[in-house]
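Every protein chain except one is present and positioned as in the full complex.
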Amino acid sequence: MSLKVVIIGGGSSYTPEILEGLIQRQPTFPVSEIVLVDVEEGVEKVETICQLGNRMIKEAKVNIKLTWTLDRRAALQGADFVSTQIRVGGLAARAQDERIPLKHGLIGQETNGAGGIMKAFRTIPVLMEVAEEVHEICPDAWMINFTNPAGMVTEALLNHSAHKKVIGVCNIPFNMRHSTAELLQVPPEDVLIRFIGLNHFVFGDRVYVGGEDRTEDVFQKLIQKEFDYSPANIMPLDWSETFIKSTKLLPNPYHQYYFQSETVLEKDLKAYEENGTRAEIVQELEASLFELYKQESLREKPEELEKRGGAFYSQVACSLMDSIYNNKEDIQTVNTWNHGTIPELPYDAVIEANCVITKNGPKPITIGEIPAPMRGMIQNMKAMEELVIKASISGEYEDAYNAFLVNPLIQDEKKAKIVLDELIEAHKDYLPQFNR
Amino acid sequence: MSLKVVIIGGGSSYTPEILEGLIQRQPTFPVSEIVLVDVEEGVEKVETICQLGNRMIKEAKVNIKLTWTLDRRAALQGADFVSTQIRVGGLAARAQDERIPLKHGLIGQETNGAGGIMKAFRTIPVLMEVAEEVHEICPDAWMINFTNPAGMVTEALLNHSAHKKVIGVCNIPFNMRHSTAELLQVPPEDVLIRFIGLNHFVFGDRVYVGGEDRTEDVFQKLIQKEFDYSPANIMPLDWSETFIKSTKLLPNPYHQYYFQSETVLEKDLKAYEENGTRAEIVQELEASLFELYKQESLREKPEELEKRGGAFYSQVACSLMDSIYNNKEDIQTVNTWNHGTIPELPYDAVIEANCVITKNGPKPITIGEIPAPMRGMIQNMKAMEELVIKASISGEYEDAYNAFLVNPLIQDEKKAKIVLDELIEAHKDYLPQFNR
Amino acid sequence: MSLKVVIIGGGSSYTPEILEGLIQRQPTFPVSEIVLVDVEEGVEKVETICQLGNRMIKEAKVNIKLTWTLDRRAALQGADFVSTQIRVGGLAARAQDERIPLKHGLIGQETNGAGGIMKAFRTIPVLMEVAEEVHEICPDAWMINFTNPAGMVTEALLNHSAHKKVIGVCNIPFNMRHSTAELLQVPPEDVLIRFIGLNHFVFGDRVYVGGEDRTEDVFQKLIQKEFDYSPANIMPLDWSETFIKSTKLLPNPYHQYYFQSETVLEKDLKAYEENGTRAEIVQELEASLFELYKQESLREKPEELEKRGGAFYSQVACSLMDSIYNNKEDIQTVNTWNHGTIPELPYDAVIEANCVITKNGPKPITIGEIPAPMRGMIQNMKAMEELVIKASISGEYEDAYNAFLVNPLIQDEKKAKIVLDELIEAHKDYLPQFNR
Partner (left out) sequence: MSLKVVIIGGGSSYTPEILEGLIQRQPTFPVSEIVLVDVEEGVEKVETICQLGNRMIKEAKVNIKLTWTLDRRAALQGADFVSTQIRVGGLAARAQDERIPLKHGLIGQETNGAGGIMKAFRTIPVLMEVAEEVHEICPDAWMINFTNPAGMVTEALLNHSAHKKVIGVCNIPFNMRHSTAELLQVPPEDVLIRFIGLNHFVFGDRVYVGGEDRTEDVFQKLIQKEFDYSPANIMPLDWSETFIKSTKLLPNPYHQYYFQSETVLEKDLKAYEENGTRAEIVQELEASLFELYKQESLREKPEELEKRGGAFYSQVACSLMDSIYNNKEDIQTVNTWNHGTIPELPYDAVIEANCVITKNGPKPITIGEIPAPMRGMIQNMKAMEELVIKASISGEYEDAYNAFLVNPLIQDEKKAKIVLDELIEAHKDYLPQFNR
């Protein structure tokens, strides 16, 4: 029996991570074929990855057919899972996303700040096209979307494309679960954090270990700064005792952009002057990673990849596919339709929530009303996401401006226009919808 | 380590069933102590049950201390689980619940018809008292309520008592799961029915086997009358092809009261003339069961108990306690707070839903909007339940009358009064709240 | 300046009523042109009405151009208001709506029972067509729909046609206001009843006179049977003291079908045997009315019309058009979108509510949560309405069957099919959507 996985954006430097995962999971998730799909400009990269992958497969002595192609429609024939991890405009575009806002004294924030909004504008139309093809060519396939802003992308596809088997994933909840396990010195599989909110704006409000409530212990350790949750690509958090005690919530690393805006902006500006933006650091990192990947002697995922910031991405993706394939009914945190899980968010919004993972998709576990401290901020972020999605599809300047205006990192109605105009100009090649 | 289960209403004829379950589950759910609690009038029965239970324990060679008492407060000391299965007024009261409405041409319906409303009036105040004691004496204990009307009782306790660790159970969803497994010739643990609604008014809208959607197969078999879901205490269903095809829902056995009202009424009237009501049949059944129980040679649950209609009750209860105790995170169908699971029902209503069972209680899996065919009927039934609960506590005649009026089996505003008055009079010893 | 009113179904026996209203309101609502539109089979009637109308205009010495036509599109040119009062299939069809259910022991109920459902099936497709034409030809015109079931028709047009300027009206709230005024001996314009619910399923829960709460007085008088609210076409109500005291609601005349079902069914059956259905009585009434209308000497609306049951229809319609035209911002009870007025009903449902009437349409006054006694029944009725609308448009048998099943007057899943099949057959000429 065949089991085929297609990786859209297969030339990504992250791909060896997911290939490793698929190789290791063979006993329970017996992939028989993997196709890496990329675009013209990425030919060299995807070829490098494909060769490395084939060396990894050989080394592991498993039976997987791994190929690459630029012909997406051909690749999708017979697919069971389609993973999407693209970067429209590449890291050069990300550099603009960060640099232009900073120039005007704003945090760029590549996932839900000005930068993330622009990334959505570039990405959503492309993935809408992919979703329509999936729906036509392999309608039973599950799309597993990694592409940021993962929450907004997932909502766009679920609500505006014909394909309804779409799940968005992020490594943040997985990281938080694992860091908490380490913190409490218990096995990660025993830890369950109750997550509330949206991708990159998700909070934990309860921590259970084997069903016992250990939330207070975790808060105590965070207050004593015994730990932080930050992955490699985000500067370490440092939350005050008062913040933890008052909100009674576990923030995620991205929350620093919203609750420590001044500090982050200062550090970003300094870093920018000294080393360029994160995008520019990543560009160098990527270059050296691909140098590594090309070495014939390399037959496994190199350790250096972990610095890239996507730690655990493979595990998140492979666990999810495995649980769907085997109808495991275990609990994982993914992006899916709200449908009442949080009554105070729109019914058809996408949220990041604990779900029971089944062969027929993720089924969110009811959360109920959100505590007031974070309710309004989450609602506002969701309203912004809606505006971003609307603008991504409509290409209407007014919708784009409204998204900027509502973003909590942009509180100036006039500066919103200046930065938006400059970003639209900078990315014009990737924003056909805004140039009709 | 001790693990103590208290059974309120331990003198019930059903108790050997649950004792058997607790004995069999020792490896994973190591109960060390069971106390049967009952009231003065039930001394003889509870003693009989206790003796039978101790013979069963001895036979099974397990180490459980089983005793009985009339002192509820004493029994509750140190309890981990409190199961409630009482019958205020006994079967004699049930007979009235059925006979009086029938006399006036109405179905009595002991769970959500006029009979069930009266049962709630008699039961809720008593169980409120129990819940308050549990909250005071063993606040960490989970109350597992079997007492009908189980959904209304659970809502009353969760919303109006101090104790919030209350779960309501019924064997109907379990029966439906097992019957469906038999129908499809698959193991019951592979079957998941998506349940929507309220206790004894729950529908299934999807049937999954190992995550595969098999709903249509089940509908086909029901249409071909290859099967019925009815337990022993309910006359066999016979749903038309049109009903199944149009509603696209699996009804539960109690639905015949609402969708085949005329037929049921006719049969009930006929049965009543010939054999008396179901209560009267059950009274005889019980008498002979207790004769059996008293036989010293009996060292296990007798097969005759299955005719009583409570098949699987033990499994339902023991599975639930086991999963809570072991934080199993498996899916079971219980009565718990809605909290957004079905957005169209009140947030704090109790619904019967698929839940992930954890040490910190059942967590319902989001259902979302109910399809229109059943939405209104479920909403109406919930409104009725609210009125019943209100009246049970307030003892206001107006609240009781409103509950009768809203009940779909009572469509006559004048007859509602006649029947209600007669029932209040008949049960006056058990309805102190209506006689203040 | 021209002000043009088009009356679709202008050959109705009710038309002289509305013509009288338009003549009397000239000072504030200066209609300059009225066109009566009807279908081929109604030529004789509409011509008779048009002649009578012209005699009335002449007598009143006002300047209104009144004509009739079968060309609906031509009539709609330049229309400001389009009133719709059609009867697809005529009174003969209504007779079937009543007779067939009765034959099977069910109340026909021409507005929200089986009869009303069939009427919706016949009517909605025709009025959808009208709405699309209005939207194309006179997009600024307000459609004022009188056609029953007025609530369902209005919801169908608002949610499924392109035209969004549609208001549904009924004389019941107006009647109740006026009867209450008479009861309390105060001017009707001082009385405000807070209405909650749906067309023909609307309750009053508060009665204000000049802003003073007089609800209790009204309840007292109803209890003392000093009054009833029934118009000519509905048999007099007789609500028990207990009903009034417990529900604390003013029922409307149609509520007897739901709360006194047995009594009504008995009377209907008896009446049917003796005099035929209401439809048949009305047929005779109509014939004699048209005899009257033809008399050249008749120059005003004849008193006999009042027996027909549509008392006050003219006032309802003319008040509404007048308030829209003059942006009066007064309060009238009409059928319009819920939009949060009653949070427990679907957002886009049509409800019957007190609205501020403005040039840009009716703006409902917030009601808030409905008291439990009637919440569920109203929710159920709304679910049924949704199913009726769905079936009217889709022509799917399953949708139609579901509507029957959910209807509180039809509690038998098998009989539902029998009656539905017979009705669909009887009306097949008017139900093209069910015969595709």
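Should a chain be cited, it is by its letter among A, B and C, assigned in written order, with residues numbered from 1 in that chain.
Everything that follows uses one rule, which is that a residue touches a chain if its C-beta (ideal position, glycine included) is under 8 Å from a C-beta of that chain, and two chains touch if they have at least 3 such contacts.
Please read all numbers here as calculations on a predicted model, not as lab measurements.
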Displayed chains contacting the withheld chain: A, C
Touching the absent chain when the full complex is considered, from A:2, A:220 or A:246: A:246
Sole contact to the chain not displayed, among A:223, A:393, A:406 or A:424: A:406
Per the touch definition above, residue among A:4, A:25 or A:382 touching the missing chain: A:382
Residue of C:136, C:262, C:369 or C:425 in touch with the missing chain, whole complex considered: C:369
Touching residues (missing chain, whole complex) on chain A: 239-240, 242-243, 245-247, 258-263, 344, 372-377, 379-384, 386-387, 390, 397-399, 401-402, 405-406, 408, 411-417
Interface residues of chain C (partner: the chain not displayed): 192, 208, 210-213, 327, 329-331, 337, 339-343, 347, 356, 358-360, 363-369
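By definition in this document, only the chains that are shown with their structure count from here on.
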Angle of rotation relating chain A to chain B [CA atoms, steps of 5 degrees]: 180
Same vs different contact residues, chain B with chain C, by half of numbers used: same
Distance from chain C to chain A - Cα centre to Cα centre, in angstrom: 55
CA centroid of chain B to CA centroid of chain C, Å: 45
Multi-chain contact sites of chain A, meaning residues that touch two or more partners: none
